[in-house]
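Notes to accompany the following structure.
Apart from one protein chain that is not included, each protein chain of the complex appears where it belongs.
Presenting chain A:
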Amino acid sequence: MTQDVAVLGAGMHPWGKWGRSFVEYGAAAARAALADAGLEWRDIGSIVGADTVRGGYPGYVAGATFAKALGWQGARVASVYAACASGAQAVNTARAQILSGLADVVLVVGADAAPKGFFRPAGGDRPDDPDWLRFRVLGATNPTYFGLYARRRMAVHGETPEDYAQVKVKNSAWGALNPYARYRKPVTAEEVAASAVVADPLRLLDICATSDGGAALVLAGLEFARRHGVTNPVRIRAVSTVTPRYPNTVLDLPDIATDSAVAVQPAAHTFRESIAHAAYEEAGIGPEDLSFAEVYDLSTALELQWYEDLGLCGEGEAVKLLREGATAVGGRIPVNASGGLASFGEAVPAQAIAQVCELTWQLRDAAGDRQVDGARVGIAANQGLFGHGSAVVAVR
């Protein structure tokens, strides 16, 4: 087990389609996190940026781009790219610097200005890139994979599109209470059912949008926190950044096929299960210890998959958990009290950081109308394209 690190500050730029540069969103989020921590930018010894690849060249060097926007002050810098797990890897990089003594206090920033409509691969003819290939050869967008997963769950577990709509109803009700969310209007099951089918059986309101947004954290060692007058901070207890194990037998974005299980039996845990499992092991907790969870609801059906992968229930029982209200307001294990991606949309390098912002606010009992009563332990779970696991456990 590793030592904890303290979350001294959390900040966001509101998500939406603002039409500005990712640098602006990241700098605004960073300033908010610094103000929340009661620190000046010049107090920060290290900055870690989660990269966007759609911001052009500056996006690949996000750490220094944000540092320049805030004003060069000589801080140590790192930039990380791990697709949707970039934010968690940035948190982990900061944590490693703190625990190794390389830095006392680190600013973590992720921000993006997403394109309208479907995500698409970077330009050029690149047949050695699986992400390029799935578009070129199959026209397989992200929502078509979400549709495959949903249809599979319907066939295996007996879920229905009406169940999926209830996930949106639940998350949108919370999103309406979150000032940083892009969508701030409760959605009804009828509205989900009336929205256009994007990838059978999923409709527009089952699938998360692409958004602009930014999120930032100020992380520090516990000793620095104490010196700074914070004796009982929210603490990050675990960061899981695992890769899959061969053979990965669940068809995963952006792949055209799974690994073959003909020579090697699949591991006991699927990749998504192993992401949570590694976080639990490192934190020394189990799913029964959780007060709440933030999961990566790229689609309503995928949120149900996470219930099982996090061990909140057994395989095939996610829909029962949903139907009995366990994951809703006042339930045993509220999921996506932030409103989730259903309410935020995707701003890729920011979203895993935004999840940790929500963990922080909930654990500080500072989440306002969406506060989970008695929140003591929270997990944020996420998955990055190309095999990047991502989960964070925070405690108070």
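Convention: a residue touches a chain if its C-beta (ideal position, glycine included) is under 8 Å from a C-beta of that chain, and two chains touch if they have at least 3 such contacts; residues count from 1.
Operating definition for what follows: contacts and distances are computed from a predicted model.
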item: Complex member absent from the view - protein name from UniProt, among "3-isopropylmalate dehydratase small subunit", "Xylose transport system permease protein XylH", "Tripartite tricarboxylate transporter substrate binding protein" or "Benzoylsuccinyl-CoA thiolase"; value: "Benzoylsuccinyl-CoA thiolase"
item: Full-complex contact with the absent chain, from A:Arg151, A:Arg184 or A:Arg376; value: A:Arg151
item: Missing-chain contacts mapped onto chain A; value: 117-118, 120-121, 125, 127, 132-141, 143-144, 147-152, 155-156, 196-202, 246-247, 249, 251, 255-264
